[in-house]
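Working notes, structure below.
A single protein chain has been omitted; all remaining protein chains appear in their positions.
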Amino acid sequence: MSVLDRPIATPGYSEADSYPSHHFLNHSKGFLSWALTLDHKRIGLMYLVGVMASFALGGTFALMIRIHLWNFKDGWLSNQTYNQVFTLHGAIMVFLFIIPSIPAALGNFLLPVMLGTKDVAFPRLNLGSFYLWVTGLILFLTALSVTGLDTGWTFYTPYSIETQQGGAVLAATFGVFVLGFSSIFTGLNFIVTINTMRPPGMSWFRMPLFLWALYATSIIQVLATPVLGITVLLLSAERLLGIGIFDPKLNGDPVTFQHFFWFYSHPAVYIMILPAMGIISELMSVHCHKGIFGYRMIAYSSIAIALFGFLVWGHHMFTSGMADVTTIVFSALTFTVSIPSAIKVFNWLGTMYQGTVSLNTPMLYALAFIFLFTIGGLTGLPLGALSTDMHFHDTYFVVAHFHYVMMGGTLVAFLGGVFHWWPKMTGRMFNDKLGIASAIIVFVGFNLTFLPQFVLGSRGMPRRYATYLPEFQPLHQLSTIGSITLGSGLLLALIVLLMSLVNGKKAPRNPWGGATLEWMCSSPPPHDNFSSAPTVGDPYDFSTIEYDARVGGYVKRT
Amino acid sequence: MSFFLADQVAPYAWFPEGASSFAPQVDFLFTAILWICIVFFVPIVIAMGYFMWVYRERPGYRGSPEALHNTAIEITWTVVPTIVVVWVFWEGAMGYLDMARIPKGTVDVNVTAKKWQWAFKYENGGEHEVIPVENVSAKELPLLVLPVDRDIKIIMRSDDVLHSFYIPAFRAKRDVVPGRYNYMWFHTTKEGLYDLFCTEYCGDNHSQMNAKVKVVSQEEYKKALEKAIQEPEDPLERGRLLYKRQGCSTCHNAGAEGASGPGPSYNGSWGKSVQLESGTEVAFDENYVRESILNPQAKARKGYGKASPMNSYAGKLKDDQIDALITFIKSMENATPAAKK
Amino acid sequence: MAHTTTSDHNHEAHANHGHHDSQHGGHHDHGFSHPMPIWMLLSVFFALLFLTVLTVFQSQFDLGNAEIFASLTIATIKAALVILFFMHLLWDKPLNAIVILGSLIFVALFLGFTLMDAEGYRENLIYNSTIEASQPVDPAAQTAMAPGVPAAVAP
Partner (left out) sequence: MTAIQETLAPVAIDHADHHHEHPSWLAHHFDDAEQQYDSGKLGMWLFLVTEVLFFSGMFCAYALYRNRNPEVFEFCSSFLNEKLGAINTGVLLFSSLTMAWAVRAAQLRQHQLLVGMLGATLGCAAIFLGVKAVEYSHKMEIGLLPGKLYVAQLDGVHGPHKGYLEFICTIPAICTALCAAYAIYAFATKSLFHQRVAGPMLVAGLCFFGGVGLGQYLEAQEEASKGHGGHGGHQEHHAMVEGHVEHGSHEHAAASESAHTAENKTASEMAANASIAMGGSPDVYIAPNELRTPNADVNQRSMAGLFFSIYYCMTGVHAIHIIGGMIVITWLIVKAARQEFHEQYFGPVDNVGLYWHLVDFIWIYLFPLLYLIT
């Protein structure tokens, strides 16, 4: 069955085209047809379930932290347990949730469809990286259940060498190693797919900006992640054999470990945020029904962020005792990366100007993203400036800053993206009113949780503290209240999505009015995406896309 | 946003009171950045809200679908933020250079960090005292006494893992890295009692690894120095002082004092026979206590094999100091055993 | 250059043969495969062997600080021979060359910054003269070692 052979809004148009009886979800049946699938869409969906489960786990830990911190002392967790909880919160959120969330889950599903190909270049490798991710998950669960990891997600030496939770450190470092390769293979697959498999007509500058963002992300994944691999490998050897490269007791250098670690982990921040920016570019244009402002600027700034992102890792180490010259150079470079991010924010606003803004769930998440990400970005300025960073480093100011970027940025964009492409992935529409309610609750809860933490940090509250001075208690309690609000908003979002599977309307081909290729497929897409190469047009040409009440969605005027 | 502004108006809401020469520069730069942020953020939010309302989808309205592009405005919003961040970088770097360049003629303090206690040693070899504090989970904290209006140089070493020396009131922070010396300095400007935190995660009792900093007049500082080199004659009192000063109290409970973990309590142990991790029993006597101070892992008590390991005190305590500690631990013979957490 | 003599497969034509804008029809018999002539393989191999002998020979002399540069220069020439000929980078798509050479830039960045910093704080280091052998050996370390080896701590 060909999807694109027929124009959509011709008189011969039938509903059967829009609501296909045969699609990738029912293409084959049985457990093995999923477990051994090579279909990028099924792999993407499996990732989606996996990362959401990881997020639920990490989120539970987050709530445990916040509830513990309600009292300034004698919280309900012991110090040791608290340390393990915040470590696992960080490690699970970073390695199991944020890094694979958008690229591996949404990216896997969407990249070939948006590009107009049948699959990614290496489908077996794709399935392999999913199972590597699962292995990593199992190793993390081992670290969690057997002893409890207490090193902080950064595994700083020599603490990670000396801690008594050796088994957990080994399991977790090996887990990180495996997850790293999962991430590398995903990135490698995407780069090759975009480079060699674009169909006729899909030139670089006809690619949707989400694909540009994924491409930039993949570059980082391929270049940075191996260094993490060798770092955790050396750390495991450190624990097993005592090789001493990072152990000051054996004349090793712990600051070098930090260099190794952040050479990956700072670019990893852009692995997390770049695809989120890509999603927002899609969401803004589709839900404003208007071509994106400054397409090329956004595309170039994605690549610029990816490359500049490699030059700034030292700003995690300003107080670690780096040499002064390195410190100043890293500070200067840090500011270079702020400019492309600022450009993107302005471009998104420019897209809204004179558009037709549909205030639905994905759009509200996108607007929330812009608000929260701007705060996150701007609060990076006092952290990049050296003298103020001497005060803010390792305080709650940093905690609030990166939560604004990582959670207010990536998570909110991820949710926006999930809502946006949910009809495409599952073929069902969700309840938009409840979705909007979830977006508003998440927004309010988020700010209530993390705004007080800026104040806490600037007043000197250090991070990773199980107990604190009583003067900080009111702000901590405000934050805890916010976190519960936030948690309930996220729960509502999940319920809205799950409810749609039970009683959601069937989704039309193009429910939002997008112009990229995935909206030319049926919802859900057929097994092979496109039986013949699709006709590629401008991904942001909305002039011919109109609402058609007969199908309850948008169609392309011919 | 009103939250931000309200706090801005209230004095010292953003920052604790500044008490070093760095505070004005840091506070100025932060306030400047804050206003820059407001200048960027508020128009963005207003524009967003305005566009959301004016161009909202509604019957009878259809906006333009054409992509806009305006080179002039794009260059503007690239160049203006660039200029701003260059200034911010410059200010920050200048402030940092001030913090990094240690002047001559400083009052030197040796700081040794270990899990989970700060140890301060003054220029005359005297050591810090321990003061009772209220409202934090540690009942007592080491006290660092500093003279007002002097340049202070902090010479830092770590015995075990990474720590970080942070005094919010001084706007000064530096990691304490094992295997090397790290230095920092500041100029005290105001008398008072300030908090000192460890800000680099260091294990179980990281959040209790605090200290107090007391900035006093020159005369009082001299008196404090004299006091610092004295240790009581009475071995029991001396042992009690060492128990607090050397950081034993951060892990071991003695009577009603000290943390309840991760190390075993001294209460009611003396003279009894205790079980070791290896399964054998050993008498808790002078010999055992001395060995446990010098080589803590040799005979770990049962149930503590997995606890965070104690560092050896060999080379750090003199023989008579060890004797004093033994006397002190002996005095806990009949103290009530505290519940182990 | 040697590679121009392997013209039986018309490399120039293929180098520009971008497949995105072509219809992929009408392949030549050999298509995209470019077998290397045997004489070239052998001469590259012997050049590599010669350079190996040279670097061993060179290491006999004490050149002081220049020694590391000399040996690294020879190694780099060898590496270039391997990459350009054995790995066919000379005839490969420019993208692949950019990819591998680009990675070297990032290696340089990583090494450059880390080493620059390590050099910068070198004078602060404390030399730990004796390692505390009283430290118990990690049981994991013992099991990881070969059998028949006693706990390898006491010198």
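We just call them A, B and C in the order they show up, numbering each chain from 1.
Simple rule for what comes next: contacts are C-beta pairs under 8 Å (C-beta built on N, C-alpha and C of every residue); 3 or more make two chains touch, one makes a residue touch a chain.
Please read all numbers here as calculations on a predicted model, not as lab measurements.
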item	value
Among A:252, A:278 or A:553, the residue in touch with the chain that has been omitted	A:252
Of A:119, A:282, A:518 or A:548, the one touching the omitted chain in the full complex	A:119
Positions on subunit A contacted by the hidden chain, ascending	117-119, 121-123, 125, 184, 188-189, 191-193, 195-197, 222-227, 229-231, 233-234, 237-238, 241-245, 247, 250-253, 256, 260, 532
Hidden partner chain, residues of subunit C it touches	19, 23-27, 29-36, 38, 41-42, 44-45, 48-49, 52, 55-56, 59-63, 67, 71-72, 74-75, 78-79, 82-83, 85-88, 92-93, 95-96, 99-100, 102-104, 106-107, 110-111, 114-115, 118-119, 122, 125-135, 137, 141, 145-150, 152-155
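The rule we apply is simple: only the chains that are shown with their structure count from here on.
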item	value
More contacts between chains, A-B or A-C	A-B
Averaged-CA centre spacing for the pair subunit C and subunit B, given as whole angstrom	45
Cα-centroid distance, subunit A relative to subunit C, in whole angstrom	34
For subunit C, residues contacting two or more additional chains	121, 124-125, 128, 132, 135
Multi-chain contact sites of subunit B, meaning residues that touch two or more partners	179-180, 182
In the complex with subunit C, residue positions of subunit A that touch it	166, 170, 195-196, 198, 200, 223, 227, 239-242, 248-251, 253, 255-256, 259-260, 263, 310-311, 313-314, 321-326, 329-330
Residue numbers on subunit C that touch subunit A, as the complex places them	19-21, 95, 103, 106, 109-110, 113-114, 116-121, 124-125, 127-128, 131-132, 135, 138, 140-141, 144
Residues of subunit B defined as touching subunit C within the complex	157, 179-183, 295, 297-298, 312
